[in-house]
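One chain of protein is taken out of this complex; the other chains stay put.
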Amino acid sequence: MPTVKLVAEDHPDPIVREVFADIKATKKIDFIPDIWRALATHPEHLRLCWTRLKAIMQPGKVDLLVKEIVALAVSVTNSCRYCVNSHTAAAQKLGLSQEGLGEVLAVVGLFNQMNKLADGYQVEPDVLPGDWVQ
Amino acid sequence: MPTVKLVAEDHPDPIVREVFADIKATKKIDFIPDIWRALATHPEHLRLCWTRLKAIMQPGKVDLLVKEIVALAVSVTNSCRYCVNSHTAAAQKLGLSQEGLGEVLAVVGLFNQMNKLADGYQVEPDVLPGDWVQ
Amino acid sequence: MPTVKLVAEDHPDPIVREVFADIKATKKIDFIPDIWRALATHPEHLRLCWTRLKAIMQPGKVDLLVKEIVALAVSVTNSCRYCVNSHTAAAQKLGLSQEGLGEVLAVVGLFNQMNKLADGYQVEPDVLPGDWVQ
Amino acid sequence: MPTVKLVAEDHPDPIVREVFADIKATKKIDFIPDIWRALATHPEHLRLCWTRLKAIMQPGKVDLLVKEIVALAVSVTNSCRYCVNSHTAAAQKLGLSQEGLGEVLAVVGLFNQMNKLADGYQVEPDVLPGDWVQ
Amino acid sequence: MPTVKLVAEDHPDPIVREVFADIKATKKIDFIPDIWRALATHPEHLRLCWTRLKAIMQPGKVDLLVKEIVALAVSVTNSCRYCVNSHTAAAQKLGLSQEGLGEVLAVVGLFNQMNKLADGYQVEPDVLPGDWVQ
Partner (left out) sequence: MPTVKLVAEDHPDPIVREVFADIKATKKIDFIPDIWRALATHPEHLRLCWTRLKAIMQPGKVDLLVKEIVALAVSVTNSCRYCVNSHTAAAQKLGLSQEGLGEVLAVVGLFNQMNKLADGYQVEPDVLPGDWVQ
């Protein structure tokens, strides 16, 4: 159960109204997911979070499905229930198949294992990136 | 410093020889990264790890660069120094630019934040994936 | 569901009785929170945990509300459901407002992000504490 | 070693120049900490990170030293070397004594333990926050 | 709720059938735990996971109960609900008593605390393993 009372979708605070409207328009959805209703208990923070997320989660050098897959990989590694569900749904909507999900989770599982083996044996970095072409 | 003596590349154990040769051939490299030399202190485990990694890290529904990006996202979230370095290098080799790296890390940072906000307010899952088309 | 049967509040074990009585007196509550009832399945460990917590969670150089806020920040970062709830409640009781909670979680979210960016780019420590005045 | 070439303090990019100048002015320092020089490899992301951090890390309902202590608690729980050092230094500058640091780390250690005991016994939330006074 | 439809125990895929039969025979159980039914949505990955687990989870230099205890310690540290439950049950079946469970969780809690104190004060490794006798 949330530790705060979720803010109603029609809350009169002008920042909340503006952000909620932008969430619906940007995500093409007709309701406000609960994470944003919880964040709206502190409108300034809601705005900071939403505008940053909106800026980062648009296609660039890396396309949107890959960004959702990264979001899912992070959420699984952090064991965040809310986020695993919402990013699985978002990646599905963008075209990830069940087999693709299996591949992504296989990679996530594999490197959670390999990370711990590298740390378990205290191996020092030996394969370093080279110079980046700008 | 590793907690075990890294196994020499020309170690006579037949399992080690076979896996080391396959690592070089598969990755098209002419040396054995230290993580595999540490794992080789237990040859059976070395083989289990390498054959699984080889099976998972090939192109499928998800291409190889995306898999390396997922590996990087997991390694950053786990703060594994060895793995952050090696997966940054691997993604670079597969074509990730510095700007692309910036985008990937932006997404990793963003959802490490959002994961904790969802858990911090104890928001329950509300956006669930639908049925999967096989 | 707990993996052990929670110990009843009136359990006859003398260590359990003594610790439970002290928990009620110290926290000014009239029931035993479930974490202590679970720990009571191993009375010696219950006592070790409670006496340490009691020693640390009193005002000192850092006041009690700040200590509860730190406990909340740790619990959120670890995604511990039980503890996020109980430390949010405890900080609320000590006077944290909903806006204050929003600020605390904003800081928790922000540095979960910044931590991963520092590790993601493998930045080495450059701003170090100076000598401490005793 | 950072995985990107740190951006020079006098880099000509206008966003980088503006953010670097604001970092120096806001933090009253005469150099740019390496985390910002790494982030500057992606100027838009640098700006997003800095403007959010600046907005959050100012006194509000929670004062600045408490916010730095929360940042330290998060960084310790995430084991981020760069951030543990810089937030210890920042809290010291704002007046935290060595004894105060000892108290903060005692609380951080204690609840890393208690979090795992609650999860280890799978205890369900029983102490919930009440209604918040706005 | 799982994010995929759990695969039925009598699913016709030959890899799934073979693995499910081996799980029942090896673990001496007459149903398939849900984790394997979820993994079966990607049969090749199911087989990789099961064959590796089967190879690692047999008695060797370290006996099976100790391996289950290690699995539990990892699962608690990662706060994985499913796994805490199943490894507690498995260790119980192999003879761990309630008092033994209390001791294991005491050690898990203690070193989650000590790990953070070592990182919180940024102490460098000073007690290193010596040479290993093969």
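General remarks:
So that you can tell them apart, the chains are marked A, B, C, D and E in the order they are listed, and the count of residues begins at 1 in each.
FYI, contacts are C-beta pairs under 8 Å (C-beta built on N, C-alpha and C of every residue); 3 or more make two chains touch, one makes a residue touch a chain.
Note that this is a predicted model, so its numbers are computed, not measured.
Looking at the complete complex, one finds that the omitted chain is in touch with A, B, C, D, E. Screening A:Arg37, A:Arg52, A:Lys67 or A:Arg81 against the full complex identifies A:Arg81 as the residue touching the chain left out. Only one of B:His11, B:His45, B:Lys61 or B:Lys93 touches the absent chain when the whole complex is considered: B:His45.
By the touch criterion stated above, the residues of subunit E touching the omitted chain are 1-4, 33-35, 38-39, 49, 52-53, 56-57, 60-62, 66-67, 69-71, 73-75, 77-78, 80-83, 85-90, 92, 97-101, 103-104, 106-108, 110-130, 132-134.
The chain not shown here touches subunit C at positions 1, 3-5, 41, 44-45, 48, 52, 55-56, 125, 128-129, 131-132.
Contact between subunit A and the unshown chain involves residues 76-77, 79, 81, 84-85, 105, 108-110, 112-117, 119-122.
Please note the rule applied: only the chains that are shown with their structure count from here on.
At the interface between subunit B and subunit E, two copies of one sequence, more than half of the residue numbers in use are shared by both copies. Taking A-C and D-E together, the chain pair joined by more C-beta contacts is D-E. Subunit A and subunit E, compared by their mean Cα positions, are separated by 27 Å.
Measuring from the averaged C-alpha position of subunit C to that of subunit D gives a distance of 20 Å. Counting partner chains per residue, subunit B has residues 1, 3-4, 52, 56, 77, 79, 81, 84-85, 88, 98-99, 101, 103, 105-106, 108-110, 112-117, 119-122, 125, 128-129, 132 touching two or more of them.
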